[in-house]
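Next up is a structure, given as structure tokens.
With one protein chain withheld, the remaining protein chains of the complex are depicted in position.
When the chains are written out, they are named A, B and C in that same order, and each has its own residue count from 1.
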Amino acid sequence: MLLNLTINGEQRSDNVDPRMLLVHYIRDIANLTGTHVGCETSICGACTVLINGSAVKSCTILAVQADGTKITTIEGMAEGDRLHPLQEGFWEEHGLQCGYCTPGMIMTAADLLARNSNPTEAEIREALEGNLCRCTGYQHIVKAIQFAAAKMRTSKAA
Amino acid sequence: MFPASFEYHRVSSVKDALALLSQFGDEAKILAGGHSLLPMMKLRLAQPAHLVDIGAVHELAQIQEQGGRILIGGLATHHSVETSSIVKAKLPILAECAALIGDIQVRNRGTIGGSLAHADPAADYPAAALALEAEMTLENPGGKRKVKAADFFLDLLTTAVQAGEILTQVSFAALGAGTGGVYLKHRHPASGFATVGVAAVVTLKGTNFDKVRVGITGLGAKAFRASSVEKALAGKASDAIAAAASHAADGVDATSDTYASGEFRAELARVYTRRALEQAVARVKA
Amino acid sequence: MAVVPKFVGERIKRREDPRLITGTGQYVDDVRLPGMLTALVLRSPYAHAKINSIKLDAAQKVPGVVAVLCGDDLKDKVGSVPCVAPAEHVPYHPVLAQGKVRFVGEGVAVAVASDAYIAQDALDQIEVDYDPLEAVTDPEQALEAGAPILHDEFKTNSVTLASVPNPAVDEAMNKADKVIRFRIHNQRLAPVPMEPRGVVARWEPGYKQLTIWSSTQIPHLMRSQVADMLKLGENKIHVIAPEVGGGFGAKLNVYAEEALISHLAITLKRPVKWIERRRENLSGTTHGRDQIVYLEIAANKDGEVLALKGRFICDMGAYLQLLTPAIPGFSGLMMTGCYKIPALAFDQQMVFTNKMATDAYRGAGRPEAAFIAERTMEAVASEFNLDPADVRRKNFIAKASFPAPTAGGLVYDSGDYELTLNKALDQIDYNKTRAEQAAAAKEGRYIGIGIASYVEICGIGPSALLPPKLKGGGWESCTVRIEPDGKVTVLTGVSPHGQGQETTFAQIVADELGIDIDDVTVVHGDTALVPYGIGTFGSRGTTVGGPALMMSVGKLQAKMKRIASTMMEVPPEQLEFRNRTIAMASDASKSIALQTVIEAAYGYKTVIEGVEPGLDATSFYEPSACTFPFGTHVAVVEVDSQTGQVKFLRYVAVDDCGKVISPLLVEGQIQGGIAQGIAQALYEEVKYDEGGQLLSATLMDYAVPKANMLPHYELLSTVTPSPVNSLGVKGVGEAGTIGATPCAYNAVLDALKRLGIRDLDMPLKPETIWRAIRDAKKA
Partner (left out) sequence: MKIAGEQILSAPRQSVWELFNDPNRLSRLIPGCEKLNVLGPDQYEGTINVGIASVKGVYDGKLKLEDKRPPEHYKLLIDAKGKQGFVRGSGTLDLEARDGSSTIVKYAGDLQVGGPLMQVGQRMIEGASKMMLGQFFAAADAELQAAAVGQVARQGILVNFWRYLVRLVRSIFARA
């Protein structure tokens, strides 16, 4: 069936099988492979993208359910060569090792920072309930998100 | 990870959805947020032939206050409940319960109607719905009917929602003066579900309990009202909490799984009931 | 090198990251090839069953399906999944089951289709007629008479029995004030890299060339084994380990699918992709640990430990993967830990059970050893009512004793164990925390302080220590090429997957050659590009790969100095690399631009005798010995006595991994390691029921810790360079894990000490703790 949506600002129209999951649409039809699959049970969060600004697990949504929405994936975070503050934060603070969970982490953090511009360490850890990382032990991820929060607050104030 | 084929129907009204349900009967399933159904479909444990997507029935997502009651549409996401100014002001315990469901991503997508109708034995909402004496509106081709929370949860994954019906609204009485509620859960370390979750809503008259309602989830096959705890507290002061809470698991065939035995779950139910009641009382007094 | 390093030792941002934070890295599942098909594997739901028949025809008829095969179709076409470690009984291990299945998750059939949805439709149509057999999942029961036998040909479930006897141990047991005995179970764990495994294979018939993209830690070793399995020349197989989303030992292996998917690509003449699903990952990718030890400790009242004796029962699972029976050896050899325990004896009984094979998992044998050593210290402290910190001090190998031979026959390279203990206790303010603990106890609260000092073995070392069948040793390779434009390409045999050698190796090269770090590119994980290498595991990337890099850099430095010396007419030994020049050490104004030397090497207009054209050097570094990083972790926890829940109040780690190339990356390795160590102590457990059903088959049940389940780590360090290699590095990939498990465990047990609780099984789940408290209070 016909699916119309906007992904990272680009309008698309594709014919998809209704049973196709959104994550497979993003990866295999839209060819945006930065969104990953890490589990089958909506736990790991590697597939997190934004739908109309809200973080969601794209493995637990049918592509057809996203009809008419605006989707942002990790590929849509930077503006040209200018990294998003969260991307900068993960780089500055060594918030990633193997990098597989990173896109999902960044998308969830984007939702968190949209709601709470100055989260505490405890709030960040709680917000990451739906994202697993096996490499970092999370501490540098927390710092990365704090870095981004500070930077976004400053640029907002300016 | 790869659902079986099905026919997809997107509807824009409850009426259309009900018509499809009666047309396809048992072969059709309602798709709201999809966070209960799609996980089963991905593993091919559920293979409905028809999916009726009600996601576009926007009026079902509304949260409003009417005549002293808070009306929450079945499609309201956990996130919208968690952040609704109406819910935060009038039913703070429900907002807190919603905030403890799953994770940010799940809360952005999962719906109150989907969660209640699925009746996972470890879901959070049923405990709060029971303690808040919620009333569910079920629509069928013949009209609407209302079911009280106490009559809604029938068994494991089984509710009063009949084949061909849709849960369209959940209604709550706003918490009045002298009333406070708390929801506490022991989160399963992997799934995030409630190993045990306890919602306690208390109304005090002076220093004594006027009304106590305790909803417990996770302990058995379905969420339930801990009536023996409630009875034990009737008219008593808060020093009766510890003794009353010891009845939290009375008469319940407690679930065992790899994480927690029934015996441990029962103990968690008692401990969390006591703590929830104590904190609820503290809230009223504050 | 006289010049002050500009990059080494600095917190350099990783050069891997720009692609990973923008979603442009390429993991196996991101490989897209024209005409590519997708394969899915049907797996056994039974732990032990005879296969009577498999009906594939309905599956083959599903539209879009290209092929459906089962084990019998592959007989004599694909060889056994290899185990290179020595064992008495090494079973035939087919890539898809033949005749019998032996664990839940064993591959039974494969469907290849135009996409995964259709492949799954096909799997649903396959009918397998099984005859269930009795299964055995407990390794001790598996050894009993009458237990179901997994591999009939051996007539026993014993894989092998390895004994290291020592009469001195019995003497010590006789003369000690006390012999303490207890049982330890290091439970079965799943490595769970966030990226599951995956394979893409492409066959180019015209060239008879096979390309395999695999999420592996060992591209070359895997190539050698797959070549054997498929009977292809190694020069006809090109293996690429693209971006690899974590390994933790689980990808230090050769798996059925690497050969199976290659075979399918060859026979179908189309590229085939297989991506592991998480349930397959939890059931069919190697597990770790699952080791029981009956421990005997001979100790004196003053806390001195005289001898250790261990009887190990090691659960190997149903088949032997690449190194399965080799892992427990490290636990035996290292079980004396940082302590000068003079006598050690152990035997290790390895056992087949109806479970997935165990193999390396972060630490591979050393976490078990450290756990034994640290439980030993705690047991002695409890027995004689001594402070656990003092017992450790009493038994530590003294700083002056290095290089220190151990009872396990190893020689520890360098160390100062007491320094890390003291530093950690200072940081936590030990005496004050003990006082707070006592005050809290008076309020009925349960606070515990856990200490663990560890030493581990890295950079596993002379090749003689590795199994002969591995087709590779303990060495590592590296090519360094200075390109004509002055940019440097490093081609390393290690295969990092998160460790960050693209950054650390660039730091080293930039400093050595006096160039900018941005001029260096590090290439890895591609057998067509890099020299034969051993790969990344056992904390060897920098420890063994680093010195190989240094050797090649050294060769190029010498060559460039010779060229510069000819051009400058200065003896080469008076020259050094400095800020893109080669300059006289005594007079920096006398210099020649590096680029001029490079152009001379490539242009070769002036022939220098004994100097070949070009600037390309390859080296193979064979370590003379292993390295032994160490440290002390201290945790403070509070236990909720009513719910059994554990809350961390502090976590302090003092680690010494020798010289540090990148403090930032070292922190990252330690933090991630601690998380996995705590996970073993408190959360994770692969659980099979008695019939062999896997009960922790999804991440809904297997509790990989989340951010809110882990503490904030306070990291400190000491630096004791290793004398073994030119960089002075010791390795850091596994240290955190090895220290953290006993530390977290000891903290919880310390909290419960006043109830008389001394021994609980891991993971210390709330229910385990609650039961122990309840029972103790009843008693």
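We adopt the following convention: contacts are C-beta pairs under 8 Å (C-beta built on N, C-alpha and C of every residue); 3 or more make two chains touch, one makes a residue touch a chain.
The shown structure was predicted, so the numbers you read here are calculated from the model rather than taken from an experiment.
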Displayed chains contacting the withheld chain: B, C
Residue, one of B:Ala128, B:Val147, B:Leu184 or B:Ile216, that touches the chain absent here: B:Val147
Among B:Leu37, B:Ala149 or B:Ala244, residue touching the chain not depicted: B:Leu37
Sole contact to the chain not displayed, among C:Met173, C:Met700 or C:Val724: C:Met700
Selected residue (touches chain absent from view) among B:Pro48, B:Gly74, B:Pro126 or B:Gly180: B:Pro48
For subunit C, residues in touch with the removed chain: 45-47, 104, 124, 132, 279, 283, 689, 691, 693-695, 697-698, 700-701
Residues of subunit B (touch criterion as defined above) contacting the omitted chain: 29, 36-37, 40-41, 43-48, 118-119, 121-122, 145-148, 151, 154-158, 160, 162, 191, 193, 220-221, 253, 255-259
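Following the convention adopted for this analysis, only the chains that are shown with their structure count from here on.
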Multi-partner residues of subunit A (at least 2 other chains): 17, 19, 37, 40-41, 43, 129, 131
Junction residues of subunit C - those touching two or more other chains: 116-117, 277, 699-700, 704, 706
Residues of subunit C touching subunit A in the complex: 13-14, 16-18, 20-27, 29-30, 32, 115-117, 192-196, 243-246, 248, 275, 277-279, 497-500, 664-665, 667-668, 671-676, 698-700, 704, 706-708, 710, 712-713, 736
Subunit B to subunit A touching residues, read off their complex: 1-8, 10, 31, 34-35, 38-39, 42-43, 51, 53, 55, 79, 102-106, 108-109, 190-192
Touching residues (chain side subunit A, partner subunit C) in the complex: 17, 19-20, 24, 27-28, 31-41, 43-44, 46, 73-75, 77-78, 83, 87, 90-92, 94, 96-103, 106, 121-122, 124-126, 128-129, 131-142
